[in-house]
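With one protein chain held back, the other chains of the complex are shown just where they sit.
Each chain gets a letter, A, B, C and D, in the order it is written, and its residues are counted from 1.
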Amino acid sequence: MGLLDKQFAKESIVVTSLEDLLNWSRLSSLWQVGFGLACCAIEMMATSASHYDFDRFGVIPRNSPRQADIIIISGTVTLKMATRIKRIYEQMADPKYVISMGSCSNSGGPYWEHGYHVLKGVDRVIPVDVYVPGCPPRPEALLEGLLKLQEKIRNESLVKKTA
Amino acid sequence: MIQYFKNIYSAIATIFIGMKITFKHLFVPAVTIQYPDVKPKLPDRERNRLYVNFDDCIGCDQCARACPVECITVDTVKGLPTEDLGKTSQGKKKALWVTSFTIDFAKCCYCQLCVFPCPTECIYMTDIYEFSEYERSNLIYNFSILTPKEAEEKKANYARFEAEKAAEKAAKAAAATPPANASKEQ
Amino acid sequence: MALKTEHMTLNMGPQHPSTHGVLRLEVELEGEIIKSVQPHIGYLHRCFEKHAEAMTYPQVIPYVDRMDYLAAMYNEFGYAVAVEKLLGIQVPERVEYIRVIMGEFQRIASHLVAVGTYGLDIGAFTPFLFCFRDRERIINLFEMTCGARMLYNYIWVGGLSHDLHPDFVRNAKEFVSYFKPKVKELNDLLSYNRIFIDRTANVGILPLETAINYGISGPNLRGSGFEWDIRKDDTYSVYNKFDFDIPVGKGLQGTVGDCWDRYYIRIQEMGESLKIIEQALEQLPEGDVTSAIPKRIKPPVGQVYSRVENPKGELGYFIISNGSPNPFRVKVKGPSFVHLGIMNELCKGHMIADVIAILGSIDIVLGEVDR
Amino acid sequence: MKNIQEIFDILKEKFGDSILELLTTLPVESFITIAPKKINEVCLFMRDNEELKFNSLMCLSGVDDANGKQVKDENGAVKIEGSTLSVYYHLESTEFRHKVTLKSSAPKENPEVESVALIWHHADWHEREAWDLVGIKFLNHPDLRRILMPYDWEAGHPLQKDYKNPEFYHGMKVPY
Partner (left out) sequence: MTYDFFSKLFGSDLIAALIQSLLPLFIFILPYALFAVWWERKVSAHMQDRLGPMRVGWHGALQTIADILKLFQKEDIVASSIDKPLFNIAPVLMFVGTYAAFAAIPFSSVFIGSNLDLGVFFIVAVSGFSVAAILMAGWASDNKYSLIGAMRSAAQIISYEIPTILVIITIVMVTGTLNLTTLSEMQTGHFWNWMILGGPGSSLSKFLLIPSMILGFGIIYISTLAEVNRTPFDIPEAESELVAGYHTEYSGMKFAMFFLAEYANMLAVSSVVAALFFGGYQSPCGYLGNLIGLKWLIPIEQIFWFTAKGLFFVFVQMWLRWTLPRLRVDQLMNTCWKYLIPLAFVNLIIIGLITLI
């Protein structure tokens, strides 16, 4: 939204309805980086499989981060992997969102205490929008996280981004 | 040459078999559960968010010790002999004030190991799975019914009690020991 | 005249659609032909062995689950067998039967994922979703029994956390009859598809001698035509009471030990697992499942190497006890870790697309490779 | 099918002093201890001998025995000195169906064990792992690098009992 930042200093009917349209388009077409880390990745795959069907929400996996809007950090982030995740996040085009799925990426999960090679929470390298708890979260829980993220996008504004 | 035509035949035949199957599935009703509108009934052993029935908690710390992740922290302080701490639903008398009982669901691995050792069966797993948050700190749940202020009070109370007891003991000791010391010295 | 082309190094992963997780393959290419493949692992190294040293024996089980997360039930099974050997205890008959049933269901579930993602690697999307659809049913069975979908913490040392759900036997039988025709459908859709056969037959041939020398086990070893199954050859639990076959690679579509053989072994094993489940459900004895669980697990000083036939291959636990409630050392020999080591050997001289086909056919889980 | 005593006798006859002892007093598993610098010769013999034919290495594990005495250095960190690092080899013959466990120990200050990676390719990655996590140096290993930890990990070998985790790695905080 960088270019439009200053043009619409005040809200007006036109801006708000345009805003609604743009927010609607963003929230209903969240393409995901096809990217799995650990156990949660299997549950993420189960979410996109027939029983839960991510496609219903317009989420399709894109293999190239350039074309994706949302990255689901699904699993344990190790120190070796953290830099890569950061890079993938940087490769994504704005606007981009992050869902941290499962205990491991929320805070290191079961590995927070003795995990000498585990990053204790992916929010140490990239900003996270929604934390989905669970180990691994049920597919429904992930979908609920997605709905929460959609809610967040719905309230975003052209005038100023609600972080 | 025969192999050549066999290849063509097998390719075409298997492709058609495959296409037949996928075409058939076009008319098979979908198995999808339309989640936010339809929520399936979960089995009764479902293991999701932990819940602590705090009325029954006696602060024995068993769950925290069983937890492999150490996401449960239980802080307790002894109740004064004069105070009534209430009873559990099984009629057991409580002896400890549980000043804080926090579970960090950002760390919890939902393994259910904390549930089994609980003597009063007050910690158990529920089927609530919808509790994602925008902030990680919101995932730390405190189950204690005592407000922080009350907890401070209880701690202070007990410290005072301890101090009094210690002072009493010291006074008693002071009263009893000098002769003994004296006798030793001699 | 031979044209000399410059070698190109292609990094596959750690974020790549078909490395099954976070594996990085450094592929050296000459055109499309592979000169060498160098796997770089450790992107999911979650320090299992360190954790095991800091936990008590029962507390290790949740971590054991998270190793091979596609076959969590079997990891627990193996761990329980190992610790029971160390303790020298016998578990009730019913527990063993339930373990076997769960283990075989887990084997089907794991193979379904292996087969499905293999289809995905080759480019067929639909079988993947069909496999996940069927896997979901198995997961529902597990969820009914112990409440978790993937990481169960169900099989404990000396027993089980819960007895079977009253509906379990009926639902399990329902699943068995539901699943049998699905295997045929999968075969028609994928296994016998000409394109699939062309992609996998005669690709990545693994001769038996090499396989044994590289320590390959499980379906990959059987794909090379060696009838070797720890369930039969070094039997544990109650596997000796069931009648089942060990499918071996016969080179039906190409050479013995190629990718298609390895793939097809998994399809056949699902059928064998169904056989075992049917028999076990028939013979399931009554009894208590928690009676033999020791209150405090404190094995004597000693060590044990115990292995079970995990869906991926030979899963070995090497446990050293120093007499304390925490294990002194737990070393896991994960089949995936071993199998990945053979990538370079298998891939040489093939094309880029074959790396994917070979990697998919050896069926690795990165959680177990890196632990 | 040979039991461990018979295998021990065969080895003792062939190699003499390099075969150190046979430990059978343990409640669960007995093993043969072998000198670390001779392990490759013994293994090669065991693989190729007609009577033994240990063609498969089931598992290779590095262990920090932590049998030394604990010393506190000036920072208060506990160090274990004078202990040994061991390698356990679990061998199997798929032909004769017999199994055996070998052990080879080296002092922690100079943990050098001969590599068996050229005898069983399987050992290649296991030895790299043992080097990475426990810190056992395998002599004549074709490619002894770290395998699980990052190549630029400097804090030592994490499975040693007195391992201390670093505070930062590449600017990322490691402890919780």
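Definition applied: contacts are C-beta pairs under 8 Å (C-beta built on N, C-alpha and C of every residue); 3 or more make two chains touch, one makes a residue touch a chain.
If you're wondering where the values come from, they're calculated on a predicted model, not measured in any experiment.
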Chains in view touching the one left out: A, B, C
Touch with the omitted chain, as defined above, among C:Tyr43, C:Tyr63, C:Phe105 or C:Phe196: C:Phe196
Residues belonging to chain C that touch the chain removed from view: 8, 10, 16-18, 32, 119-126, 129-130, 133, 189-190, 193, 195-196, 198-199, 351-356
Residues of chain A (touch criterion as defined above) contacting the omitted chain: 1, 21-22, 24-26, 28-29, 49-51, 53, 55-58, 60, 62-64, 66-67, 69, 91, 93-95
For chain B, residues in touch with the removed chain: 7-8, 15, 18-19, 21-23, 25-26, 28-32, 34
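Just so it is clear, only the chains that are shown with their structure count from here on.
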C-D or B-C, whichever has more C-beta pairs in contact: C-D
Centre-of-Cα separation between chain C and chain B, whole angstrom: 31
Computed distance of Cα centres, chain D from chain A, in Å: 44
Euclidean distance of C-alpha centroids - chain A vs chain B, Å: 27
Where chain B touches two or more other chains, by residue: 31, 68-69, 109-111
Per-residue multi-chain contacts in chain A, two or more chains: 50-51, 80, 107-108, 110, 112-113, 116-117, 135, 138
Complex contact set, residues of chain A against chain D: 79-80, 82-83, 107-108, 112-113, 116-117, 119-120, 124-125
Partner chain A, residues of chain D touching it in the complex: 148-150, 158, 163, 165, 169-170, 172-176
Residues of chain B touching chain C in the complex: 7, 10-11, 13-15, 17-18, 21-22, 25, 31, 42-43, 45-47, 66, 68-69, 109-113, 116, 125
